[in-house]
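Sharing a structure below in structure tokens format, with a few things to ask.
Heads up, one of the protein chains got dropped from this complex, but the rest are sitting where they should.
All chains are identified by letter, namely A, B and C, in their written order; residue positions are counted from 1 within each chain.
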Amino acid sequence: MYRKKALSVTAVAAVALSMLMSGCANQSGPSSTGTSGGDNGKVNIPSISTVDVPKAAVLPAGDGKATCAATTTLAYAGAETGPNAQLGINIFNGIQLAVNQHNAANPGCQVQFKKFDTEGDPNKATGPVTQIVSEADIIGVVGLPFSGESKATGNIFEQKKLVHITPSATNPNLTKNGWTTFFRALGNDAVQGPAAAKFLTDKLQAKKVYVVQDDSDYGIGLGTQTSQALGSAMVGSDKVITGQKDFSAVISKIMNAKADTVYYAGYYAEGAPFDQQLVAKGFTGSFVGPDGVKDDQFIKQAGDASSNAFFTCPCIPGELIPTFESEYKKLANAEPGTYSIEGYDAATVLLSGIDHGKQTREDLLSWVKSYDADGLSKHYKWDATGELATPDVYGYKVENGKIAPIGVIGK
Amino acid sequence: MISEAIPSLIHAVPMAVPMDDTWITFDVNSLAENFWSSTFDGLTFGAIYALVALGYTLVYGVLNLINFAHSEVFIVGCYGVFFTLSALNFGPSAPHLPFWAIVGNLLLALVVAVIASALTAVIVERVAYKPLRRRKAPRLAFLITAIGVSFAIQYLIYWWRGPSPEAALTMFRPTPIFDVFGTIVDSQQLVIIIAAVILMVATDQFIRRSKTGRGIRAVAQDPDTATLMGVNKEKIILTTFAIGGLLAGAAALFYVMKIPSGVQYNGGFILGVKAFAAAVLGGIGNVRGALLGGLLIGLIGNYGQVLLGSSQWTDVVAFVVLVLVLVVRPDGILGTSLGKSKA
Amino acid sequence: MSTTEGPTLIPDSAAAQAMADREAKGRRRRGWFPGLGDKWNALPRHIQWLWLMVVVVIAYLLPILNPPFITTEPGNNWQIALAQMSVYALVAVGLNVVVGYAGLLDLGYVAFFAVGSYTAAMFTSPDSPYLHIPYLWTLPLAMAITMFFGVLLGVPTLRLRGDYLAIVTLGFGEIVRILATIIPAMKGQVGFQNVGHPPGTDANGDPIFLNSNGTPWYWLTLTVIIIVLLLAGNLERSRVGRAWIAIREDEDAAEIMGVPTFKYKVWAFAIGASVGGLSGALFAGQVGFVNNQKFDIATSILFLAAVVLGGTGNKVGAILGGSLVAYIPLRFTSIAEFKYLIFGVALVLIMIFRSAGLLPARQRLLAYGRLAYNKLKEPPMSRRVQVTTDGGKEAGDE
């Protein structure tokens, strides 16, 4: 017992001793904390507080006179659990909101809404998706959120001619499979990558960009697109893996390369600790990431380091649309997240089809094919492959611990 | 696939290599350039691995059991740190507090983490392993139970805190202390390395000199004889779990210090695997082996990734070295001293 | 050695009685269905075959029966769920050779599964620029390639003992996964789409083997499982099986009794690996898509859990364990948040209260053991009946 006490005393003493150094260090701390990314002689880009909502945006409520069978069902397929659950939750809350608004306004047409969990894992997605296509009542689907699972299951939808609109899968190759049932409710990476490169070199005036990508389908695609568009402005590149927590080796390479800006193609789960460690090592430039990084979780996990961060996203800032924001908050008890509004809009496209009497899979599919109207976030009109005609890419920055939009970029 | 791989083996472009066609480079320039920074980063992480590895090694020494749940013992410690610091109003920004206040706060966090981890370890042993021992279950049953406990704790935390990591809390902003050949060593790295080494030396001395330590060694060598000699085996086992937990709690503080966003339901798993690898590398059951193995795993991984061109290589290099070492020295670098020698 | 109970000193008739008693007690303690094993073994061969046929027919009918309550719908398609369960069952049968028979703790088994999957994908997917062959040819090819990897990993590491082997195999599993990420030819998370499938079209001209139709995949895998089981049974009741069990029980003694332990350990590894590769190739075909996301440590550990859950060393138990491990998360999607929590707690409880697994059974290691044992049946059997009635009384008293 005595010895045990001795051990803990030693432990405490050991830590105390070493804290001494940290304490000394901390006193000189404030002077060095003053500098952070954006204001290091760089352009200060103001944030915007409103976005233009299309006047004639189609809303889920419709005219209130719709009638349909009580079995009419829409489905969401995507992550509800697992490591990427948050993105899925953002989306299906958006869909749920649309369905609720529709059903409240249309007593004659109560559309059912079912959720199927894929955990965002392509290997687990075939089961739920097959179940969806085998349930005859399901005539339209919003999903799947990720490129990998979309790739693994696209042909199943195709076999059963069931229309599905992805609110967030951005891999450009998805529309090259010849699928007629796949639609994308946002711009793909081939749009976002060059836009991000333009943003880096023009708006941020970056001269030495270090590109880091993760091992995801998404990160690789975007990293490649962006580095190609950057050309000589890129001074180096590295790869990290999903789940990585320690980025010290990448960071020392970045510091040695004297990069002024880091572009990270991947998700916030790795992006946040990366940025945090980067700043902790004394990096004073900007950190730019795509839509996968743009999430409140990024700020939460990167801490005050996140103030050097900018994001690019083919998504509209849904929180700037007051009606949507307040309604969403009521439903989900949280601010709209990334892709909430895409989920909402995608559901609206399908619901308005139902309201127009397109109540079979076949009808609804042709409805979406020929759809040409504004949604809350953008204009929806797809080409033959399922890509949107003219998607915008928005820029965002971190301001006072919040993500603030800075308007359309890359034009 | 080979035809694509081979030309890239002779690639040695130091910078800005195109991303598509190169997957392995032997970039000696990069290693030379980043050698010292890799060394200090490697040592920092290595120290954390070593502390966690001690928990594996002690339990293995006494029970011959890979305590897979040890990574969860560690992550509970991380949550202990997180909640203490949240309660003390630490935020994403480094607080501007007087020196002793910071030391006091961190010590408080340490105490909470240590208690949380040690308690978890003790509960796991009582709830999961002891019943198995009483029933004389086969060894695999222990391992599967360990895995089950690991899953259960992870998903208890998941259920309670959700899938996302906790918000980052900065304890203090690292500041440069001195530099070695142009590489800056900061206060954070020094704190972690020094504190961890002191803790490990203390553990080593404790196992070597104290009465409890002698008991642990006796049980490790021969549980039945130890019992006959008047050692209370059950108490020793419990103490061993507690010490392992205590060290994991300390490791948790340093880990959260280094990676504030690492507090997540499954955040301990991979770290646990690497710490276990470290314990085996040094010689499982051997306290000094855990220290050596931890530091080596940290260093090798860092050198490897700098040499081979991307941080994706860290774990590959670490595991390949582990396999090579075991082929040459089947009992690890320092051999198994706490545990039994095998016939 | 697993002498959990101390041996009695005096061999006489009383001791023999006591021993029969212990034998019976051992069975009672270990099985869920006391005496079922004995009753089963007492049945004549043709009756056993008859019962087996019934079980097999029911197994084949499962996708059509879609039994309510048991089914995984509405969360997951039942036929797909069955296909995935059968793949897991096959994995468990293969891993059972390594862990259950030879007692080698392999925590990186998923690596072989991965190699099998990638073999099927890289030789059939249009995303792969290499040689394309018909899907069914990839099954033996996957077995051969994984067997090669098994030997490659086994030769340097199988001289290590027990837990060291565990960490080395675990490391190997990670290496394969990360290499699949790093090596561009393996396409990382981008993966391979439209992995091939067996030939054949239905009345409408659509392929029979679609990734949205689980039934044919389930039947294919089930057939493979039956073949593998028969072959594994042959191995079990031969010097190979005896060598494995001897190694598991006491490696040193086995070596001294003339068993070339290293050789048989490598064989166990190679055979286990090839079944892993086969199941990987089947899985790749069924899902139709292969990328690096499936092959992590957690999956590997799940595989091991399947074997132990079912009853280490029992191939029928392995099938049960494998199916359950796949089934539980698919069945309980409505409580998605809790499924792994339940899974973890269930593992602990099963190990505490049924540490030999759900279906513990001893291996039969002699091809013609019946010949010998039947001659001896009479006296010990009558003793055992007596013991069993005693046991019944005991249970009644409690």
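By definition in this document, a contact is a pair of C-beta atoms (placed from the backbone, for glycine too) under 8 Å apart; a residue touches a chain by one contact, two chains touch by 3 or more.
Operating definition for what follows: contacts and distances are computed from a predicted model.
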Missing subunit (named according to UniProt) among the choices "Dehydrogenase", "ABC transporter ATP-binding protein", "Cytochrome c" or "Propanediol dehydratase small subunit": "ABC transporter ATP-binding protein"
Touch partners, limited to displayed chains, of the chain removed from view: C
Hidden-chain contact residue, picked from the options C:P134, C:P199 or C:G369: C:G369
Touching the absent chain when the full complex is considered, from C:M53, C:I70, C:A144 or C:I256: C:I256
Option touching the unshown chain, where C:Q48, C:T201, C:T223 or C:S238 are the choices: C:S238
Chain C residues touching the omitted chain (full complex): 1-5, 7-11, 15-16, 18-20, 22-23, 26, 231, 234-235, 237-243, 245-246, 248-250, 252-262, 267, 271, 362-363, 365-369, 371-373, 376, 379-380
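Criterion: only the chains that are shown with their structure count from here on.
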Comparison of A-C and B-C by number of C-beta pairs in contact, larger one: B-C
Chain centre separation (chain B, chain C; CA means) in Å: 33
Rounded Å distance between chain A and chain C, as computed from the means of their C-alpha atoms: 40
Set of chain B residues in contact with two or more other chains: 20, 270, 310, 312
Multi-partner residues of chain A (at least 2 other chains): 81, 215, 239, 241
Parts of chain A lying in touch with chain B, wherever the complex brings them together: 3-4, 6-8, 10-30, 32-33, 81-86, 211, 213, 215, 223-224, 227, 234-241, 243-250, 252-253, 255-257, 269, 272-273, 276-277, 280-282, 297, 299-306, 401
Complex interface listing, chain B residues touching chain A: 15-17, 19-20, 30, 33-34, 37-38, 41, 44-45, 91-94, 96-97, 99-100, 102-103, 106-107, 110-111, 114, 162-177, 183-184, 186-188, 190-192, 194-195, 198-199, 202-203, 206, 209-213, 239, 243, 246, 250, 253, 258-262, 266-267, 270-271, 302, 305-306, 309-312, 314
Contact set on chain C toward chain B in their complex: 2, 4, 99, 105, 122, 130, 156-157, 159-161, 163-164, 166-168, 170-172, 174-175, 178-179, 181-186, 252, 297-298, 301, 304-305, 308-309, 312, 337-338, 340-341, 343-348, 351-352, 355-356
